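Starting off with a structure, shown below.
Apart from one protein chain that is not included, each protein chain of the complex appears where it belongs.
Labels A and B are assigned to the chains in the order they are written; within every chain, residues are numbered from 1.
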Amino acid sequence: MNNPFFKNHGPFKVSEILDFLGINNHDFNKNFEIQNIKDLMTSTENDITFFHSKKYKNIARKTKATFCITTEALKSELPESCNTIIVDNVLIYTSKVTSLFYPDSINDDFDETVNNINDTNFNDKVSYGKNVLIGKNVSIGVNCKLGHNTIIEKNVVIGDNCSIGSNNVIRNSIIKNNVKILDNCVIGKHGFGFFPFENKNLRYPHIGIVLIEDNCEIGCNSTIDRGSMSNTIIGENTYLDNQIHIAHNVKIGKNTILAGQVGIAGSSIIGENVKIGGQAGISGHLKIGNNVEIGGGSGVIRDIPDNTKVMGYPAKNIKEFLRNNK
Amino acid sequence: MNNPFFKNHGPFKVSEILDFLGINNHDFNKNFEIQNIKDLMTSTENDITFFHSKKYKNIARKTKATFCITTEALKSELPESCNTIIVDNVLIYTSKVTSLFYPDSINDDFDETVNNINDTNFNDKVSYGKNVLIGKNVSIGVNCKLGHNTIIEKNVVIGDNCSIGSNNVIRNSIIKNNVKILDNCVIGKHGFGFFPFENKNLRYPHIGIVLIEDNCEIGCNSTIDRGSMSNTIIGENTYLDNQIHIAHNVKIGKNTILAGQVGIAGSSIIGENVKIGGQAGISGHLKIGNNVEIGGGSGVIRDIPDNTKVMGYPAKNIKEFLRNNK
Partner (left out) sequence: MNNPFFKNHGPFKVSEILDFLGINNHDFNKNFEIQNIKDLMTSTENDITFFHSKKYKNIARKTKATFCITTEALKSELPESCNTIIVDNVLIYTSKVTSLFYPDSINDDFDETVNNINDTNFNDKVSYGKNVLIGKNVSIGVNCKLGHNTIIEKNVVIGDNCSIGSNNVIRNSIIKNNVKILDNCVIGKHGFGFFPFENKNLRYPHIGIVLIEDNCEIGCNSTIDRGSMSNTIIGENTYLDNQIHIAHNVKIGKNTILAGQVGIAGSSIIGENVKIGGQAGISGHLKIGNNVEIGGGSGVIRDIPDNTKVMGYPAKNIKEFLRNNK
């Protein structure tokens, strides 16, 4: 389910991959064919994976990948079945290999495949406004509305009874049933992931999608980036107010409410029944539990356990925050 | 003036309203006709109102409404002339009754009534760009400009000498004279008001409008939501920078300045000659006095009296903030 929309250009022979990386001093079976690149956890035999931080050593020990891009210091953590490709900067080489398998996932130039909806098969299935554009590989359920100037770029699945407003740009996304997206949103663009490399930024391929579950509402002028290796997910019945930014790989549970101008940085996981006040920000790679309430304006920089109310910057117990700030 | 644009589908007989709510055990004159739903203060005879919090008991005692949705605990505060409909969750039932009177105020699907301005009577009265769309029930004064791709949806009044930029979506709004709205704004959409109900969010109808007084400027990529029962108001000569979010029912006085990325939560009232620094946020239901200055980045969570300078999160006296943070 990670990348239903990005074509895997593999398999590639080990020799092709090493040539592409400019690495020559290894003696694998260079005709071995690698099927795909995946993370340590989801890799299976014949895949290549990557291992760049001790934090993941427990997962690394169990990986089923046949090849792994890693460092001299980390390689001893990997199982014997796993052939190691030793590099100095794992993420940059991983980025390069990912771009070899998924060349279409790097750049998000405007979609040249779109047509005016009047000239497509959707013209009698969907209720639509003026100047609506539809890309290739799009499907739309029954009883949907598409507002004026909205661009459904390639690789979008929209369920039933969805109401999409005007001036939106959507790509690489699965939108389930009864979802409302208001106006001026951009959904499914690549995340803000790249590595400084030789005086330029090397963009990390984003092969994940945006998945918006049933009954969600997305406010005006919001942006939701698609995932890099995993997906960005908005859970069932979750409502986003205006001017919200959701970065790549974020996963939000169901029945959650985000007030205006909230921002969530990459890879954070938000629980169910969470309430986040206006302008609050959540740093990357955090885990926010279920039934959490985060006061408006808070800056969350640590995990928050279930059933907790926090406020402040950095966010702490809300009673403590208010007591200290009478 | 609350809802010049939303058609009242009433009157409804009491019996129709009770049936709609699934309430059967009351013995009013069920043929009595209710004209409208209003708040406690503005209701007159033959209206239905609602009373959900002790906070409003002084207003409740004087209401002129013939019917009131309330709770067992609160009903004794209402005058004898007022018939009570007792429910467990006042706001949800109020929401339902409002949607009965004003069914057009719940959903903000794209406006299907729009036409290209070339095909309307405005084509020789207004200076306009490419692909401009105009809905029904729109009026525009003299010497106005409408930028490219801008959508003036239904129910908009624009005064004289207004300059509207490109890519805007405007509906349910009254814009007075000499107003400038830059680009990519959404003005007049419903606010972020709803109640979790049976595992879905029940949207609260928004029958208010956005009112922008003379000589205002609204920056790029800003959003101003219309009011629920009352209006959202931007006072005369008030300037908003880019990426500002104004929630429903907010009222801003005249000669006020909001710098970039400011957000004001629902129902707060901002005075005259107020200066709000960039990225400051103001919680909902607050009262900010006249001649107040709020430092950039502040988080305001309490009322602020006239002629006060504040900064911080939570915002406090600016001298104290700076002294404590040398």
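The rule is simple: a contact is a pair of C-beta atoms (placed from the backbone, for glycine too) under 8 Å apart; a residue touches a chain by one contact, two chains touch by 3 or more.
All values reported here derive from a predicted model rather than from experimental measurement.
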item: Touching the absent chain when the full complex is considered, from A:Thr94, A:Asn131 or A:Asn177; value: A:Asn131
item: Option from B:Ile37, B:Ile209, B:Ile246 or B:Ala259 whose C-beta touches the chain left out; value: B:Ala259
item: Sole residue of A:Ser43, A:Thr63, A:Asn155 or A:Gln243 that reaches the chain not shown, by the stated touch rule; value: A:Gln243
item: Of B:Gly165, B:Gly193, B:Gly253 or B:Gly289, the one touching the omitted chain in the full complex; value: B:Gly165
item: Residues in chain A touching the chain absent from view; value: 107-112, 114, 116, 131, 133, 149, 151, 167, 169, 184, 186, 189, 192, 194, 196, 199-201, 221, 223, 225, 243, 245, 247, 261, 263, 265, 279, 281, 283, 299, 301, 313-314, 316
item: Positions on chain B where the hidden chain makes contact; value: 127, 129-131, 145-149, 163-167, 182-184, 215, 217, 219-221, 237, 239, 241-243, 255, 259-261, 277-279, 295-297, 312-313, 325
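What we mean here is this: only the chains that are shown with their structure count from here on.
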item: Angle (degrees, nearest 5) of the CA superposition of chain A onto chain B; value: 120
item: Separation of mean Cα positions, chain B and chain A [Å, integer]; value: 34
